[in-house]
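All protein chains but one are shown in place.
Showing chain A:
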Amino acid sequence: MAYHSGYGAHGSKHRARAAPDPPPLFDDTSGGYSSQPGGYPAPGADVAFSVNHLLGDPMANVAMAYGSSIASHGKDLVHKELHRFVSVNKLKYFFAVDTAYVAKKLGLLVFPYTHQNWEVQYSRDVPLPPRQDLNAPDLYIPTMAFITYVLLAGMALGIQKRFSPEVLGLCASTALVWVVMEVLALLLGLYLATVRSDLSTFHLLAYSGYKYVGMILSVLTGLLFGSDGYYVALAWTSSALMYFIVRSFRTAALGPDSMGGPVPRQRLQLYLTLGAAAFQPLIIYWLTFHLVR
């Protein structure tokens, strides 16, 4: 940013000065106009900005400098608006993953029955990032799974000769809308059922996004082994996901504070967990059965 404003100022300063102009950096081989100084590029200028001194016209230089300052100003405006809605540091916590974590988490999503300890670990009241704690939710797997699901849906429709870009867009936006509705419903339920919990919006987004892994597996099995394979995979992934959600929510939403809470509230929390779990197979079936005919 400092570079851009410095360059803009330099350009205008250059225009104001009449006499001694800096020596041109190259011999102007185009006859027709006298060699005009084009200004020297600031160190580290990349290609786009160092082309302009070939134009030789100070007006174009000023225009280009103005344009680049407008572009950087626009970029800063976008960043500021984005930072108002989304705290990038909190989001970075969910992407601090490595390959071992992703492999183990995918294994956990498919076969969670032997995992013993479901508690999220803390170090001095700050939850450990996903690299160091297998139970911490992340957003890398849900994002990649969503994109893979959309591409796989496109391929499945292409195989069945039903592909068109509109159908793909419809598929993608339907899935996105269901995720948003599920997250809102969970937020409402948590608000009604608990006083405080450690589950922020991003946590809920992560847990909602894990179902896309199950969806991808079901669709792949359905494409490879036909309708029977699809239903078997659907049953397996649904039950694994239900078990995963129930165990994760019981240790996350029912935090250490709620052991002494009133019984109706605990029952509400239980209903919320069971409701979230029961919703998963329904939505997996709804979003994938039309791809495997």
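Heads up, the rule we're going with is that contacts are C-beta pairs under 8 Å (C-beta built on N, C-alpha and C of every residue); 3 or more make two chains touch, one makes a residue touch a chain; residues count from 1.
One rule holds for everything that comes next: contacts and distances are computed from a predicted model.
Participant: Identify the UniProt protein name of the omitted chain, choosing among "MTX3 protein", "Large ribosomal subunit protein eL14", "Yip1 domain family member 7" or "BRISC complex subunit Abraxas 2-like".
Facilitator: "Yip1 domain family member 7"
Participant: Pick from A:102, A:167, A:187 or A:270: which residue touches the chain that isn't shown?
Facilitator: A:102
Participant: Looking at A:69, A:148 or A:239, which makes contact with the chain not pictured?
Facilitator: Of the listed residues, the one touching the omitted chain is A:148.
Participant: Decide which residue listed in A:73, A:92, A:267 or A:293 touches the omitted chain of the complex.
Facilitator: With A:73, A:92, A:267 or A:293 as choices, the missing chain is touched by A:92.
Participant: Could you list which residues of chain A touch the chain missing from the display?
Facilitator: These residues touch the chain not displayed: 25-27, 29, 45-48, 50-51, 54, 88, 91-92, 95-100, 102, 131, 140, 143-144, 147-148, 151, 158.
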